[in-house]
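Removed: one protein chain of the complex. Kept in place: all other protein chains.
Take a look at subunit A:
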């Protein structure tokens, strides 16, 4: 059984009289611990898929099950609690709180959970060290480079050790060198903590970091295959995981 099960998902936007089909009929199962890339061009529906999986948007038809909870049926309040416990986010534009320090930004998901300040600061410092920002603990986002900000974002996504981390074009605003750095950290952490990472991108190069690449074209899954080009160092792990998770279609 997969951790995430997307069943017959369909999303239609209505713009005036016109219907725009963003997602046609998506079926997808993602196993626990998988690093899965959803690859597609702009307008392919990949972001819509991510948003629906994360419970930020409601589908027109179909449903999303995460850990046997029907996410698409939850109320807004329950969704907030569900995200609090199970989901981490990495955004393209980082979305850090401009008025908070790196520590405070990273500790925020823990604060929402009601964890004491001492404990969450400790956790946040640990995460920031893990993303190699041990010397930027008290800096504000504006005092950091894009790559550093995104690393804070990654630390924030991982700090509460959620089951799933969604990353929507996490390197969209970064240069090539920083992109590599950030991707390595993010994928590395996902593997280290055995967390499921759903990566949405239009960039083939980034897709190479994933164990599995699902390509979406015009709201349909065009291809879904294990990544052959995963860097050799990660290769074994991926196969191991693939074997464990078992069911990969193609």
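Going forward, a contact is a pair of C-beta atoms (placed from the backbone, for glycine too) under 8 Å apart; a residue touches a chain by one contact, two chains touch by 3 or more; residues count from 1.
The rule is short, and it goes like this: contacts and distances are computed from a predicted model.
When the unshown chain is looked up in UniProt, the name that turns up among "Ubiquinone biosynthesis O-methyltransferase", "Two-component system, chemotaxis family, response regulator CheY", "ABC transporter permease" or "Sensor histidine kinase" is "ABC transporter permease".
Note on the undisplayed chain: of the listed residues A:95, A:121 or A:226, the one touching it is A:95.
When the missing chain is restored to the complex, the residue among A:83, A:151 or A:212 that touches it is A:83.
Interface residues of subunit A with the unshown chain, by the touch rule above, are 51, 54, 56-57, 76-77, 80-85, 87, 89, 91, 93, 95, 97-100, 108-109, 111-114, 116-117, 156.
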